[in-house]
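Encoded as structure tokens, the structure appears first; notes follow it.
Every protein chain except one is present and positioned as in the full complex.
Up next is subunit A:
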Amino acid sequence: MDKKWISFTFIAIIVGFMLALQFNTLQEPTVRDTRDTWQLREDLEKEKEMQVNLLREIRSQEEILSQYESEREQSKELALRETLEELKKEAGLSDIEGFGILLTIEPVYEELLMGNKVTTVSPELLKRLLNELNMYDALYVSIGGQRVINTTVIRDINGETKINGFSLNDFPIEIKVIAENRQVAEKLYNRMQVSKSAEEFFIDNLRVKISKPESMITIPAYEDSIRIRDMEPVEADKGGNS
């Protein structure tokens, strides 16, 4: 009987031992690193791939960043360009289209029949007309295809009236005027209809014809470059200098 139990116990010990071993074996692989060289290589490769991916991502992000930067720079440039355009427009260095009226100065037909030839229009009359136009809210004016800007001179040179150095002796002379919008153009037209200076042209045997306000009148740009000799930019005050 004893012998029986001893063998039974012996077997039980072996079974318990095997169970424990199996338990150990199944538990361990999660803890133990059993990777061989090739598996390690593979893992390393995976990690490197990840690194490459991360680097690529960083690069793309940097690209986006630089793109944004350049966009900002460009927008600054754009704003400057816009300002430049606006200033050019104001100064008269670009063509302008808009609502306005067309004045035509032509010799009085009857006088031509009488044999009096009109060769020129006096600069004083033109200046007076210009002043009147400006008084009535004319924004942009051109006389005989020459843009009138702030520094435009109309004067008599050797008996010829010249504007910006160009002679005004080809009749009829066209004066294009652009106003701010249709209403202003209408007002300008109405005022010019009863204008005094227009009547004064008649004394010089000239007649001023005023066309109805048109939607699209194009005024050419000032042809020369504007030379500024006696002006210089104001230096910005530094802190404390008031």
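Couple of notes before you dig in:
The rule is simple: contacts are C-beta pairs under 8 Å (C-beta built on N, C-alpha and C of every residue); 3 or more make two chains touch, one makes a residue touch a chain; residues count from 1.
Everything that follows uses one rule, which is that contacts and distances are computed from a predicted model.
Look at the chain that isn't drawn here: its UniProt entry, checked against "Phosphoribosylformylglycinamidine synthase subunit PurS", "Cu2+-exporting ATPase", "Small basic family protein" or "Nucleoside ABC transporter membrane protein", names it "Small basic family protein". Of the options A:13, A:55, A:135 or A:226, the residue whose C-beta touches the omitted chain is A:13. The omitted chain makes contact with just one of the residues A:26, A:203 or A:216: A:26. Mapped onto subunit A, the footprint of the missing chain covers residues 3-26, 28-29, 32, 34.
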